[in-house]
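Beneath this line is the structure, given in structure tokens, with notes to follow.
Of the protein chains in this complex, all but one are displayed in their positions.
Order of writing sets the labels: A, B and C. Residues in every chain begin at 1.
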Amino acid sequence: MPQLPGLIKGLGVTLRTAGRTLFPKRGWKTLIPAPQKGAVTVQYPHEKEAPPDRARGVIALHEENCTACMLCSRSCPDWCIYIEGHKVKAPPRRAGGKARTVNMVDRFDIDYALCMYCGICVDVCPFDALFWTPEYEYSEPRIADLLHDKDRLGEWMDTVPDFLEYETGSEQKVRKVPR
Amino acid sequence: MGDQPTPEEIPPSDEEREGLLARLSESLGEILVDSHLRPHEDLWLRVRAQNWQDAARAAKAAGFAYFGFLSAIDWHIAPEGRYEDTEFDAGLDEEDDEPVELDASTGYAGGDTRFQLLMQLYSLDRQLGLLIKADLGEDMTVDTLRDVFPGADWHERETHEMFGITFHGHPTLHPLYLPTDFEGHPLRKDFPLLARQVKPWPGVVDIEEIPEHLEAQLEAEVMAAFEAEEGGA
Amino acid sequence: MTATSDREQMAYVAAQAADARVNVELDTGDMTLNIGPQHPATHGTLRIACRLDGEQIIVAEPIMGYMHRGYEKLCEVRTYPQCTTLINRIDWLGSFANEVPFILAAERLMEVEAPPRAQWIRTILFELSRIANLSLFLGDMGVQIGALTPVFFAFRDRERVLNQIEEVTGGRFHPNFDRIGGLKDDIPKGWVDETRSVMVKMRTFCDEMEDLLVGNEIFQARCRGVGVIPADVALGHGLSGANLRASGVDWDLRRDANPGLAWDQIDWRVWTHPDGDSFARYWVRLQETREATRIVDQLLDGIPSGPIMAKVPRIIKVPAGEAYISTENPLGEMGYYIVSKGDLGPFRVKIRTPSFNNISVVPWVMKGVYVPDVITILGSLYFILGDIDR
Partner (left out) sequence: MSLLALPYWQETAIKLGLALAVIPATSLILVYLFLFKMMAFMQSRLGPNDTGPYGSLQLIAEAIKFLQKEDIHPAQADRRVFRMAPIVVLASTFLLYVVLPVGPDAVVQNLDTGVFYAMAVSSLSVLGILMAGWASANKYALLGGLRAAGQLIAYELPLILAVMGVVVQAETLNLQGIVEAQATGEIFGFGAIGNPFILTQFLAFLIFMIAAQAELTQTPFDMPVAETELVGGFHIEYTGFRFLLFFMAEFGTAFAFSALASVMFLGGWWIPGFDVDDKLLNILGPGVMLAKILLIAFFIFWVRFTYPRLREDQLQKFAWKVLIPLALANIVLTGIFKVVF
């Protein structure tokens, strides 16, 4: 087959793409233009992209599990987690035991204006209190509002997806999200 | 060719690099001060700073024609610039009680002075890398390598502005990254990193303890409530 | 002096002056043209100060530092796990590949080796970020020389690769997925098959680029013979990656100095081109993107089972020592020279970035070219600004 000049081939590529975008349907429906379907773009405010479950959108705090151990705050490269807490006495776990001393979280703030979304805090948390959720719509007109306090972080907990199953060959255990 | 074969495959010695070291010590002669070899990993040479250019030429003649990078190490341990308020350093202080001002001894191929030049070259035929170091004296001056490796030009400019090392014979030693009127040499260890000093580390906060005089009282209250509940149930 | 000779003298001076005036009138004078810091061709804030004679460059001097973030200094005040967050912002288009050499260097100092499964997944993600990075180059090069459409194709298809990366790591651009001793997490179910179909799409993308640009006579006219870098100049400047291979040097760290990743266990080849011009650089990158899809395909077939994390202490302290590890990143040789003193963080990190060396050849290669060629050469040398300025 003789070589087509590259100039004509190039025109073919663009025209083919235009055709695919405009007429994405196959079969007898081919001639019905449906660019909404053929285009790869997401028309954002009208339709929303669903990020994968593991996407690092925003950090959710499961407050009951948090012991204010400060590990996340200390391992944060950006110094954007602020924790304050105090100790209280709690009743024993079972009858006959002694009263325990537990940590109460007074303040758990993450400053998303500083956060680099590295996920180190979620990794180091030994008590399963921090989780990633793929939510991304929390931009604010004022930068100070990007500081999420523990109530706000707690609200994200509802959007945390379950951990994904692993591909065959994995020895990892699938973790559970506390609900 | 893998640089890091699995442990059972590692032969006791790395003949290629040893042979290379022998050849280079021969051609370098007394220019070579010290050397260090990590089998199957890398070869370090330390040369005299006044013969820096000669060493580069000798390495190039030995087949190391590919210029990797050139930089410097500041072996000074200064309080500024480190994460001095953090817990990380607290642990360190306990380990090394005597304050070590200058510690180049941990570096491979040794070192005597605060600043050490560092250059990495490749030999494409041998598929080997070579790291060359040189101790810098008080004058902080060394000959430029521009004539040997044209690529050293920018690396020397960067090293000049970051460490304050002068490269003799380099015509354009003006700053590469920093603004023209910038003062100081940022990669020196005594150059403070402001970003870490203007803001307190949030990790220093500790959990507020229960005041001692209230502890017994609170515990009694909690236990009373617990027992009342148990009894009720 | 006599009056006559005086007059002669004056006449001579006048004639000289007239000549000079004519010469001045005919002389156009040089013009200084700043390409950048804000210029679409510099994709970032690189400035190239050019002295022009007409449209011909006499001297081109890249001026950078507009995006210097001081990563070497910042790494000195961070722990090893925190460093990976930073360094995957160096070359932001192929960021997983940035983490790997750093982690490998730290592993070498700790004398830890990641389990095979982790090494394979690392290699897969490494190659995926290569595809993501290079595919953008393949389209962007078109935009540099005036073709609008290829870059949209590139964004369209790169998105698929980024989605695959995101599905595993959680981050499209900044995975921060590599850990000393292994990986943060294993791959999710169904990911392997999805990735395979994405690789098929990426090969179609490469074919499209071949039809749209490589075969295009205008593209060839713009790129062939422009910005020729001979092999010895490339070596002396420390050019790496496709720029070096386009100059005919058969050197690929994946094959020649593999620091333990899975490349030596599969079948692939290194592409070189003898010309050393902009076209060669484009062509080599196109072939490398294709080759990377094949590498990924093979790797997906043979992921070994097992753990993904070696035994490492929870709080990582790296023993004292020095290590330099470099890998063949999308842009070229990216290496980290780590000096450790046994602390939680490195004592000194020298980051050897590919673009810094690649761009250092610009003053040499741009002498005597035309203004449009500046763009072609800059585009074909392919730099990421974060990679130059660090």
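The rule we apply is simple: a residue touches a chain if its C-beta (ideal position, glycine included) is under 8 Å from a C-beta of that chain, and two chains touch if they have at least 3 such contacts.
All values reported here derive from a predicted model rather than from experimental measurement.
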{"item": "In the full complex, displayed partners of the excluded chain", "value": "A, C"}
{"item": "Of A:L22, A:V102 or A:I143, the one touching the omitted chain in the full complex", "value": "A:L22"}
{"item": "Residue among C:A147, C:V249 or C:I351 that touches the chain left out of view", "value": "C:A147"}
{"item": "Contact residue for the chain not shown (choose from C:A118, C:I180, C:V362 or C:I375)", "value": "C:I375"}
{"item": "Subunit A residues touching the omitted chain (full complex)", "value": "7, 10-11, 13-15, 17-18, 20-22, 35-36, 38-41, 43"}
{"item": "Interface with the unshown chain - residue positions in subunit C", "value": "31, 33, 39-41, 55, 142-149, 152-153, 156, 212-213, 216, 218-219, 221-222, 370-375"}
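FYI, only the chains that are shown with their structure count from here on.
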{"item": "Category of the chain touch graph - line, ring, star, complete, other", "value": "complete"}
{"item": "Central chain of the complex, centres being mean CA coordinates", "value": "C"}
{"item": "Geometric centre distance via CA averages, subunit C-subunit B, whole Å", "value": "24"}
{"item": "Centroid spacing, where centroids are CA-atom means, of subunit A and subunit B in whole angstrom", "value": "35"}
{"item": "Between subunit A and subunit C, centroid-to-centroid distance (C-alpha), Å", "value": "29"}
{"item": "Of subunit C, residues touching subunit A in the complex", "value": "78-79, 81-82, 84-86, 117, 149, 153, 156, 159, 163, 166-172, 174, 176, 184-192, 208, 211-220, 303-308"}
{"item": "List of subunit B residues in touch with subunit C within their complex", "value": "1-4, 6, 41-42, 44, 65-69, 71, 73-74, 81-83, 88, 91-92, 103, 106-108, 118, 120, 124, 127, 129, 131, 149-151, 153-154, 162, 175-179, 186-187, 191, 193, 196"}
{"item": "Interface residues, subunit A side, partner subunit C - complex", "value": "5-7, 9-10, 12-14, 17, 40, 51-56, 75, 77, 116-120, 123, 132, 164-172"}
